[in-house]
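To start, I am sharing the structure in question, which I have written as structure tokens.
One protein chain omitted, others in place.
Every chain is named by a letter (A and B) in the order it is written, and numbering of its residues begins at 1.
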Amino acid sequence: MTGPTASNDPREVVLALKRVSTSLRVGGRLRPVVIDVDLEVGAGEIVGLVGESGSGKSMTARTIADALPPDAAVSGEVLLHGENLLAMNRRRRREVQPSIGMIFQDPRAFIDPLWRVEDHLTEGLRVHRGLSRTEARARAIELLNTVGIDQPERRIHQYPGEMSGGMLQRVMIAGALSVEPAVLLADEATTALDVTTQAGIVRLLDRLRRERGLAVLFITHDLALANAICDRVCVMYAGRIVEVRGGKRIFDDPRHPYTMGLLAARPKVDSRSQRLPVIQGTPINAMDAPQGCPFHPRCPYVLPECLPQVPPMIPVEGGAARCVRAEEGAARLSASSHVGEQTDVALAVSEEGSECS
Amino acid sequence: MLLEVKNLSKTFQLRSGFLGRATPLQAVSDVSFAVHPHGSVAIVGETGSGKSTVARMIVGLETPTTGEICIDGRQLSVKPNLKQRRERARQMQMVFQNPFLSLDARQPVGKAIAEVIAHHGTVEKSKIDARVAELLDAVGLAERLGMSRPRQLSGGQCQRAAIARALAAEPEMLVLDEPVSALDVSTQAQILNLLADLRDQFGVGVLMISHDLALVRHISDDVVVMHRGRVVEAGTVQDVLDSPREAYTQQLLAAIPERLSLSGANN
Partner (left out) sequence: MTTTNSGLDVLLEPAEDVRHKRYGSRLLRALPKVVVGVSIVVLVAIVLCAIFAPLLAPYSPNAPDLLNPYAAPSAAHLFGQDSAGRDILSRLLFGARLSLLGPTIVILIAFAVGVPLGFAAAYSGGWADIAISRVFDLIFAFPALLLAIVIVATFGTSFYSAVFAVTVTYIPLMGRVVRSACLVERQKPYVEACRLQGYGSWRILLLHVAPNIGRILVSQTTLYFAYALLDLAALSFLGLGAQPPQIDWGSMLENANQGVFQSATGVIFPAVAIILLVVPLNFVADWILEYNRGRGEFR
């Protein structure tokens, strides 16, 4: 697959989404939550999926993991090693399910508090890989080592209640790894953790993808975090991908006004700003999107061209952005804008960019 | 001095079962700091640091084991009765982390605000509705939203209502417990701007509890770093964030996403 969301590497593509759209049944009617998402994650790559509430990022993950409500509708293709997950029958889907690991925000909600760590880790091994109890236990200890838990022989007998959030998250990762997945979906996996614990988990994920060629889809609302650890970052808004950039470019040179808004709205730890430039309004769901560009009602740089259709992804350096003005960049946008300094997100971003360089 | 905290400690007695032995948990040890009138202080820490417990002791939701809390130079009683609580509420109010849970789900937000006004008697009865409208306006909520229940509002709107409720008591200081961490990024920014405006408009002092150092840089003048119940470092925001002296503070700063560096990272 070519195009802006394609991985630049000749590495094997593990997970590919092609024009994936998901709709949920709301009040009796099907309403879209994810629209036309194209995404690729190669072996050993971490791709970030960033968005606020309503952006569709979690729904995208659930679509991949087949965790949607029974009356949802999905179109497009979700390819795992080239095989379309959506077209599989139930038996085949269950066979490939171990290839998709998933970790969530709250480990306590997903690990049975009445099971010891050993039980939790060995279940997958015994069911999917047919290991005996002793073999599975040995493997579980190995896994705990891999995820950086000390004294695994002791921890293996503990209950979730005896462990901290960060440690439990590592246990959840170990559980996901136990069946040797090809791709790992991390859905806000570090959101509930302290910043130092988060750094530890993120380093662990980085090491795992490097050592095992694990493909990781890292879903978060924190653009800075995604920027720090991901090879490529996709920003979602109203169910669509609106920008994809590789490297650190999304931070230094965002091309979609929404991305600029996200960047400008966060206070910086380095310096204090008088007032945070804010884009008025609140993020919307896919189902509430207007005609044309979904962001245009809130966009300070809107033009008449933004309206009749949804803009296509326009290639820019290091990726693409779904904006008719994608090629202009923050400095030019702010120069031509009619908004006041207080809400000029492009101004804030371009000023910061010039400070850094 | 608007608020002075001296040698504050809190030990929780955790009981297993009714007749079980109690294991003590030292949540806060010997914490001291002060907030000037109209000042803005942040308490920063991770989970288990005790920062929330300190805030709760200050507003009277927890009883300190030892130590003093003085507001406007007067020491507060450790186990306040209703009258003392009411007086303390006129001096400090709290804004909680979860906007939806911090308001009564069955009560329209305007009524919640009116209830606070009536309770404290800050305005005479006939003028209460007008005051509610004023407060809603000050926090950027349309007047008709006063008739909505929390669940009918967005997270940002709900938090604005919670702030309006806090201001209804005309406090001298606002205690903000992770005020924006449950909100979207764009909403966070709006609320932060609002808080800055309100601080100018109403002249309230601010004590903010947060784990987010960037937030602290933006809102606060002084910061207290807590770790495992103790104060590790304290000073102005510039001093602590630009030149942290303690290893823990340095560790905290190194771990934030903007400063995170992974070995051999991205193309």
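Following the convention adopted for this analysis, contacts are C-beta pairs under 8 Å (C-beta built on N, C-alpha and C of every residue); 3 or more make two chains touch, one makes a residue touch a chain.
Computed from a predicted structure; not experimentally measured.
J.: Would you mind spotting which of B:28, B:89, B:198 or B:260 touches the chain that isn't drawn?
T.: B:89
J.: Of B:3, B:57, B:103 or B:215, which one is in contact with the hidden chain?
T.: Residue touching the absent chain, from the options given: B:103.
J.: Could you please point out the chain B residues that touch the chain left off the display?
T.: Chain B touches the chain not shown through residues 18, 59-61, 82-89, 93-94, 96-98, 101-107, 116, 119-120, 165, 169.
Here is the rule we use: only the chains that are shown with their structure count from here on.
J.: Write out the stretch or stretches of chain A touching chain B in their complex.
T.: Checking each residue of chain A against chain B gives 8, 52-53, 165, 194-199, 202-203, 206, 210, 221-225, 227-231, 246-248, 261-262, 264-273, 275-279, 281-283.
J.: Touching residues of chain B toward chain A in the complex: what are they?
T.: So the residues of chain B touching chain A come out as 46-47, 154, 156, 184-190, 192-193, 196, 211, 213-215, 217-219, 237, 241, 251-267.
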